[in-house]
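See below for the structure under consideration.
Here the complex is missing a single protein chain, while all its other protein chains stay put.
Chain naming follows the written order as A, B and C, and within any one chain the residues start at number 1.
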Amino acid sequence: MKSIRTDLALEAREVLQEQNQFHIPGVRVDEEEKDGVKISRVHIISPLGEEKLGKPQGNYITLEAMDIKNRDPEYQENISSLLAQELGKLMNLNKDSVTLIVGLGNWNITPDSLGPKVVGRVLVTRHIFEYIPDQVDERIRSVCAVAPGVLGITGIETGEIIMGIVQRIKPDFVIAIDALASRKTDRIGTTIQIADTGINPGSGIGNKRMGINKDTLGVPTIAIGVPTVVYAHTIGRDCLQLMIDEFKNQAGPISSFYQTLERMDETQLDIMVQQVVSQELGDMVVTPKETDLMIDYIADILADGLDLALHENMSLEDVKHFLN
Amino acid sequence: MKSIRTDLALEAREVLQEQNQFHIPGVRVDEEEKDGVKISRVHIISPLGEEKLGKPQGNYITLEAMDIKNRDPEYQENISSLLAQELGKLMNLNKDSVTLIVGLGNWNITPDSLGPKVVGRVLVTRHIFEYIPDQVDERIRSVCAVAPGVLGITGIETGEIIMGIVQRIKPDFVIAIDALASRKTDRIGTTIQIADTGINPGSGIGNKRMGINKDTLGVPTIAIGVPTVVYAHTIGRDCLQLMIDEFKNQAGPISSFYQTLERMDETQLDIMVQQVVSQELGDMVVTPKETDLMIDYIADILADGLDLALHENMSLEDVKHFLN
Amino acid sequence: MKSIRTDLALEAREVLQEQNQFHIPGVRVDEEEKDGVKISRVHIISPLGEEKLGKPQGNYITLEAMDIKNRDPEYQENISSLLAQELGKLMNLNKDSVTLIVGLGNWNITPDSLGPKVVGRVLVTRHIFEYIPDQVDERIRSVCAVAPGVLGITGIETGEIIMGIVQRIKPDFVIAIDALASRKTDRIGTTIQIADTGINPGSGIGNKRMGINKDTLGVPTIAIGVPTVVYAHTIGRDCLQLMIDEFKNQAGPISSFYQTLERMDETQLDIMVQQVVSQELGDMVVTPKETDLMIDYIADILADGLDLALHENMSLEDVKHFLN
Partner (left out) sequence: MKSIRTDLALEAREVLQEQNQFHIPGVRVDEEEKDGVKISRVHIISPLGEEKLGKPQGNYITLEAMDIKNRDPEYQENISSLLAQELGKLMNLNKDSVTLIVGLGNWNITPDSLGPKVVGRVLVTRHIFEYIPDQVDERIRSVCAVAPGVLGITGIETGEIIMGIVQRIKPDFVIAIDALASRKTDRIGTTIQIADTGINPGSGIGNKRMGINKDTLGVPTIAIGVPTVVYAHTIGRDCLQLMIDEFKNQAGPISSFYQTLERMDETQLDIMVQQVVSQELGDMVVTPKETDLMIDYIADILADGLDLALHENMSLEDVKHFLN
């Protein structure tokens, strides 16, 4: 598992499946397709599942919206609605709930700027409740949002900043938005993961040691993440795998090579890849050249989904009126 | 005083002087000139001074660097050095001091983006002390920095966010950077105010009700501000004043008009100006058209000054090495 | 006229009206109101009109959309539609027409960035006609767009760059988008001027000596401008005027002052204002503090209006599909 850097529970499970582990104890999965979006729900329900997938127990919902590339406005709204529905199932919002949205990542590094961009676009209302309560529209709930910055710019661990804010304003829910790394390039900008386990050490593409979750913050914490990069050494790993799959069907010495590789277990293969490609690729990432536009687009989808989820009976049209 | 919106103690004093109040009880002033920069120190030392100037008791140091417009690199370094010297007098830094720099204001509104820009340029070191203490260079002190955003974007009062962070990381000093409004356009981008009273309700061009000062944060809090706008109605007020001064020296009916105006006290004049010009000018501001470039330039000067002040025996050349 | 810096024909006419010149020879005006937008059409039809208004002969259509401040999405679409209708009347587009949109101004100076922003948002199609003609949708016409930059950044007069491009690609129409200066702050971001005279020396807030018009380019050239600033000394002038109007109704010495001012003609008054306020205000401008957001908003309206005008039977919904 080590060399395969992925923040998606879905991909962690895929890795096991590629190793012919189809029934993973402690993990329950269901899938459905709605409006052209594939929804997978990975439930890690025991310590064994936790160990197997390398992710804490909890619910990981993934929306795979491969047609996002066509930039169809209706499809875009569908994704936001589905995101809102899935969020709704994980949060038990009532009229007085206060939600804090946290945009993780760095404004100045394009593939890491998703969180701050969502914070800049989401409908924020808590100040209306606090300072002009008589102007509160009955459809809105109290929402606030911060983009705390990253360790290299602030000198403070992100988790500490958030804990400080949570302790003062005491929200009922925290939703942390983050850019992720996936294993497969076709998931970049097309896949949304919603996890009720929050952010845990080692996940995310930034520099986060302290968990941002119910344990550290004391309130239910949901993480929403979208892959914006694949680590370049993952590509090296995948290329080798693709070669092996290709060789499988060939005869002669290549076939004997394949048999050798087949016999090597995953770990040996990983070590070999690590030695060969990691040094050169370092912390290089793979992205579409148009990352800037892709991040803007997906930030809109997340902000819309959050607005639909966090307020009551509001359409995106209503939200647009509110925002202006 | 009401209609004259100024965040500078220096200007508050000027207003009184214009009303022939030259000896203001409870206020002590000294001035000097160094390297082409005029340094004024207004010390408000009693409740009476506080009331007269409409600012809390404390020390307000103003650097007026009118030649900043020539963009001479040496002059720029002089300003940073003088800023560092004045900061040094207000802060009793020792080897283990931790300083939190807070960049107030809104990234997305050019004249309000000074604070966040300084945060993005300052040398931040606290994470080195926390996570790789063996790599700490003996010349550096622990500095961290946040740009918490504004109420309209976060839904949380800036003061609350800062209090949350201060309570968790317990810095020894807070330095809050803010864009100010002045009365005179020639102070825009040329004047730096350093105040050991922090930020107090009603000051700053943003939306800050809660003080960001020693009372609210529990640690010494210094505010550094630079005027980036003049409120447009101030211009209206000043134009009238300039007219009056002009008429003073004329004979005939204009002279009698002047006498009338002379007899009106400041309050009456203000009310008249308010009625006449405020409705049209609303919250319009006066700025140089090149505000974007001006803010970038002054942000560099402040960041350099902070780096020189907060670390020991470091030149700007050294800092440049560190930052890269 | 000299001290009153305005790029709007409508305001040039207002100045004359304020001097009780209601019937201006050589100038025809009609007005109507549609969907909450006031449409004024100033037609300068003789050299005398040209001299009186200080603008070349031609048609100047102004849309005043004061409710733009409410940011109502429907109202926004109405303005775009009205802009498209008025453009349609000035341009005799046919199926094969090629239009070059030119975004004047400087990306890096917020109040001057309107033109480049519109260029970045408009639907551009000429390359489809040139390189993949079989994919041309029958509803689109050939549109191309450039943002040539400003003299201070390029070292080349904008007009020369545009002439070079026009001579090579030979468009049938040029539409130049520019940020303007108005006399009144309430026109900032709310008023759109469309002129079939193009851009002429001395107009616009930038640095343009060479005309960008039919004479210089050889093709019909339409200018679309929106005020984004008022020069600060205009405010000084207006404040004085407001005072005078106020004093008019008062008795005593102020009344006699008013009579004196009344007797001064406009020119004398202007000279006085110039002497008194210009030195201090220099090239300061008055803008809303949120200029950044205002420019973004109006750039969307202009881009939508251009898309509706330049293609056939396309709705904004259709355009959105095309852009993505």
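Operating definition for what follows: a residue touches a chain if its C-beta (ideal position, glycine included) is under 8 Å from a C-beta of that chain, and two chains touch if they have at least 3 such contacts.
Everything numeric here is computed off the predicted structure, so don't read it as measured data.
Participant: Considering the entire complex, write down the shown chains that touch the omitted one.
Facilitator: It touches the following shown chains in the full complex: A, B, C.
Participant: Among C:Pro47, C:Gly88, C:Gly164 or C:Gly218, which residue is in contact with the omitted chain in the full complex?
Facilitator: Only one listed residue reaches the unshown chain, and that is C:Gly164.
Participant: Out of C:Leu151, C:Ile192, C:Val230 or C:Leu281, point to the residue that touches the absent chain in the complete complex.
Facilitator: Only one of C:Leu151, C:Ile192, C:Val230 or C:Leu281 touches the chain omitted from view, namely C:Leu151.
Participant: Check the options A:Gly120, A:Pro148, A:Gly198 or A:Gly236 and report the residue that touches the missing chain.
Facilitator: Only one of A:Gly120, A:Pro148, A:Gly198 or A:Gly236 touches the chain omitted from view, namely A:Gly236.
Participant: For the chain that got dropped from the picture, name the residues of chain A it touches.
Facilitator: Chain A touches the chain not shown through residues 108-112, 184-186, 188, 205, 229, 232, 235-236, 238-240, 242-243, 246, 252-254, 256-257, 259-260, 272, 275-277, 280-293.
Participant: Footprint of the hidden chain on chain C, which residues?
Facilitator: On the chain C side, contact with the omitted chain comes from 107-108, 119-120, 124-127, 130, 142-149, 151-157, 160-161, 163-169.
Participant: If the hidden chain were put back, which residues of chain B would touch it?
Facilitator: Against the left-out chain, chain B lists 70-73, 317, 320-321, 324.
The rule we apply is simple: only the chains that are shown with their structure count from here on.
Participant: Same or different: at the chain A/chain B interface, is the fraction of residue numbers used by both copies above or below half?
Facilitator: Mostly the same residues form this interface, as more than half of the numbers used are common to both chains.
Participant: Just curious, how far off is chain C from chain B if you go by their C-alpha centres, in Å?
Facilitator: Whole-Å distance between the two chain centres: 36.
Participant: Need the CA-centroid distance for the pair chain A / chain B, whole Å please.
Facilitator: 41
Participant: Give me the residue numbers in chain C that touch at least two other chains, ranges are fine.
Facilitator: none
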